[in-house]
Structure formats: C-alpha cells, structure tokens
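The other protein chains are all here in position, but one chain of the complex has been omitted.
Think of it as A and B in the order they're written, each chain with its own count starting at 1.
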Amino acid sequence: MVEPSDELKISKDRSECDGCDTQCACNATHDLSPPDTNLTTGPEISNDADRRNFLKQATTITLGALSLTVLPWSRDNDDGKNVGGGSATPIVYGFLVDTEKCIGAGKCLTACRVENDVPEGYSRTWVERYIHYKDGRVEVDRVPESGYHAAGLVDIDSELIDRSYFVPKLCNHCEDAPCNQVCPVHASFTSPEGVELIDTDSCIGCAYCVQACPYGVRFVNPNTNSADKCTWCYHRITQNEKPACVEACPVDARVFGRLDDPESELNRRLAKVPHHVLREHLGTHPKLHYIGLSGEVN
Amino acid sequence: MSATRHLQILALLLLLGGGAALQLRNMLVPATFGEIGTYRAAALGTNAAHPLTFPSDARCLKCHEDVQEERVESLHTVVRCVHCHGFGAEHITQATAVEVDSSVTIASAQDWDHHFPTKVDLFITYDRATCLACHQATVGMPDSFLQINVAEHLEDQGAEDVEDVNVCFECHTGHSPGL
Partner (left out) sequence: MDAAEFIYPNDPHVAWSIMIVLYPYITGLVAGAFVVSSLYHVFDQQVLKPVARLALVTALCFCMFATLPLLLHLHHPERAFNIMITPNATSAMAGFGFIYSFYMLLLVIEVWLVFRPDIVERVNTNHGIRRWVYLVLSLGVPRITEQSLKIDRRLIRILAVVGIPAACVLHGYVGFLFGAVKANPWWSTALMPVIFLISAVLSGIAVLLALYVFICWRHQVAPEIECLRTLVRYLWIALITAFSLEALELIHMGYEAGSEWHILRTLLTEKLAVSYVLVQVIVGSLVPLVLLSVAVIAKPSRRMTVWIACIAAVLILVQVFAMRWNVVIGGQLFSKSFRGFVEYRISWFGREGILAAAVVLMLPFIALYGANRVLPISTADDH
C-alpha cells in the first residue's frame, strides 16, 4: 500500500530523474531532451486523464457501494497515472509505420517471433497486403513469414491491378486502451512510458481483453496461459535498443521513438506528411501512426 | 429468549465472515501492487527482464569490422547484418565463448549452409534467395524500391547459367551491391 507521502516522493524523484532503478524503467529516456510544451499529444493527455479520473472515481464509488468494500488504492491510481503519463515529465513513446516504404519482405515477422517467443499460430505483428484490382475488387492477404519469394507463391499479374501496398500491423498502444479498461485484475496496464504491458503473473486468462481490442492484436498464449501481445519490445527499449521489428526492417518502414521529442526521427517524419491512426472513430487514441494509410485499411 | 436471536447469530457470522474476507484480501494484495500505478510494479521488471535475442549490428561488427567499411558508402548501409545472415544465435554464442577461451572453435559459415531459412541461426551466405527475399518483384512493393524480375534481369545481363543459385554474386557483392 502506498501512502500519500510516498506518492509525492515518487513524483519528485521522477521530475529529478537522472536514471533511476530498472523498475520504473525511465533509464531508457533520461538521455533525451526535456519535453516540449507544444506537443500535439499534450493537451489531449490532460483532458483524457481528467475524464478517466472522473469515470474511475464514479465507477469506484458505484462498485464500492455495491461491494461492501471501498478499493483502498483507487486514489493511488490517479496519482499513479501522473507519475508516468501526466504532468511532471511525460514520456510518450510512439510508433510510425510508413506504408509507402514497406516492401513486404517479412523480416519483421521472424524478428518478432524469435525475439518474443511468440508461439506458432499466433502473431504479435503481421503485414497485410491490399490489392486494388482494376475491376474494383479489393483483396487482402498476409505476408508469409518467410516472405513471398521463399514461400514460393506465384505473383499476381500486375496488369490486372490498379495499386497495391503493404500495411504492417502491431499493437497500437492506445492512449485510451479498451484492453486496460476491461481487464478485471489490472494485469493489462500502462507503463510509466505509456507502453501497454501485460502482467503475466496476475493475468487470469479470461480473454476479455482479446475481445475488447478492436485491432485483433491480442491472444491468449498457450504456453503461459496469459494474455499476450506486442510490447514494443519493452525489454529492448528500456535498454535503449529499438524494438526487434524496427531493427529488422530493411527499408525503415517502421520507426519507434518519442512522440514528445520534436527532434526525434519519429516526429520529423510525422511532421512532413499527413498521417492517420487505425479506427480513429473508436476513440482509442492509438500511439501507432500510419503514413500513406488508404481508406480501405481497417 | 429474544425473537431475533437467530438473526443476531446470522449478523455475527456475516460480520465475522466479512471481516475475515477483507483481512484475507488485504493480505493477498501482491507485494508491489500500486507502487507506481494501479498495477503490480514488479511486472515492469518482468517485462523488461526478457532476454534480448535480436543481435544489433554492433555485436556483429565487433568481429567483422571490415564489413562496415565495405558497405558504408553503399545502398545497403540501412540493411542490417541479420537481414541476410539470420540471427546467428548459435554463432554469436560460439564467438562469445571464443572471447573467453581461445581454444573454442567457431563453425565455419559453410557448416550452417542449407539451413535457410532457419530462424535463429546463420543463413546460407551466397544464395540468390538471400537477395530475392527483398528484391524479387512482388505486387505491393512501392515503385521506388529496386525490384528485380529475375528471368528478365538475367537475360538482360546475359547471364550464362540462369539456374545458378550464386548468380547474383557474379556482378554484385552483398555488402556493397553497386549497380
């Protein structure tokens, strides 16, 4: 249980952070420049946080009344949010996929599977191929993990095609993540860096998060019996390494970096061109951005 | 005898049961829960503790620094070692062992050949499949990317043996492909 004084202490430590212990994992970021106040995501965060706090308090009171018990840490919850994603030193990681660059080689797929021990038959990331035929049909398939060439697939007659492109998919690490909202036991949570993580030692394996994710990136791992999904390679980024799929991309179609650092490659590339998120209408506020996203993609 | 005796006992049982349940629950809250946010803070460590498998170029260049010189000016500067050579997990293990004990031998690249496309170990080095994994013209690729239609390309270049798996390397080197 965290006393209020401890909370303050944590916040303070955070603002003076010069590379603290691995648990808070801010060592990945202390070498980066202080946050700019003119961030695109800045005001949204505070508004969302307010709304979330209100909702959480409202629900807590309701539940508390029903359940003979008032959750003792519900207040810590709101303060806790501020430690990572709130006022003091917001660390906001983001991810960019440039569909205009992706060549569908599938290097990222093997990299992710090996790096994260993803069991066969499940995927933390995949690459879709959209083919717009001249007759108006739109066909979608998935890049084989060995790439089209090694898979021995016969290529499609390009005479029949208007345009075609690849769309890599992975966890969107939503600002308002439905998976976190529905997880009954706080096993789905947002790290102080804004990365959506899973506590595989608390997860009860109910799969509600699998249902709640609009992007289909979650699954119940048959080896751990816990929910599983892309973590943006949390174990790598906390050691100043890029996520495996980013490292594996031969054409820089995947970019990982800080959204709150205007000098980051991520922001420099986002600044130049229009970009979108997937299923914006669902209000999940993904931190995964797409360049060159066609309307067909969902 | 009070008419509510049975209800008093019931209320007592409920009170005891409820108290015990609350106490039990408080005891069962995991150790680091709520320390940072509303979750078990130790889970951050668990997530961060996952071993790194994907080798960075820096690890490869520790021994193969000459390769960096070859490719520094070429179109393949953005290509990572692993793209063509695989993760090389076993290879790196052997190389790391050599650093400590020089009597250990490293298996030669040929020993790993024909394992293509294994996922964690070295790929075959001279095989056009290595090149075509990216460059084979495929529907979906952006026009800006250098796409090869193998049959046409080999005919244009007057290749002698179009079936030769090593044919690409007659004109190109992987580290500095040139055009």
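The criterion applied here is as follows: contacts are C-beta pairs under 8 Å (C-beta built on N, C-alpha and C of every residue); 3 or more make two chains touch, one makes a residue touch a chain.
Computed from a predicted structure; not experimentally measured.
**Q** Of A:Phe219, A:Trp232, A:Phe256 or A:Tyr290, which one is in contact with the hidden chain?
**A** With A:Phe219, A:Trp232, A:Phe256 or A:Tyr290 as choices, the missing chain is touched by A:Phe219.
**Q** Among A:Phe95, A:Phe166, A:Tyr208 or A:Phe256, which residue is in touch with the absent chain?
**A** Once the missing chain is taken into account, the touching residue is A:Tyr208.
**Q** For review purposes, identify every residue of chain B that touches the missing chain, sorted by number.
**A** Residue positions of chain B that touch the missing chain: 1, 3-7, 9-10, 13-14, 25, 28-30, 33, 38, 40.
**Q** Quickly run down the residues of chain A that touch the omitted chain.
**A** Residues 55-56, 59-60, 63, 66-69, 71, 74, 121-123, 126, 128, 137-142, 169, 178, 180-187, 202-208, 210-220, 225-226, 282, 298 of chain A touch the chain that is not shown.
In this text, only the chains that are shown with their structure count from here on.
**Q** For the complex, give me every residue of chain B touching chain A.
**A** 18, 22, 25-26, 29-30, 32-54, 56, 78-80, 82-83, 87, 116-117, 119-120, 129, 132-134, 136-142, 145
**Q** Can you list the chain A residues touching chain B in their complex?
**A** Interface residues on chain A, with respect to chain B: 1-2, 10, 22-25, 68-69, 72-74, 76-77, 80-81, 83-84, 100-107, 110-111, 113-116, 129-131, 146-150, 155-156, 158, 161, 164-166, 186-187, 189-192, 197-202, 231, 234-236, 238-239, 241, 244, 247-248, 250-252.
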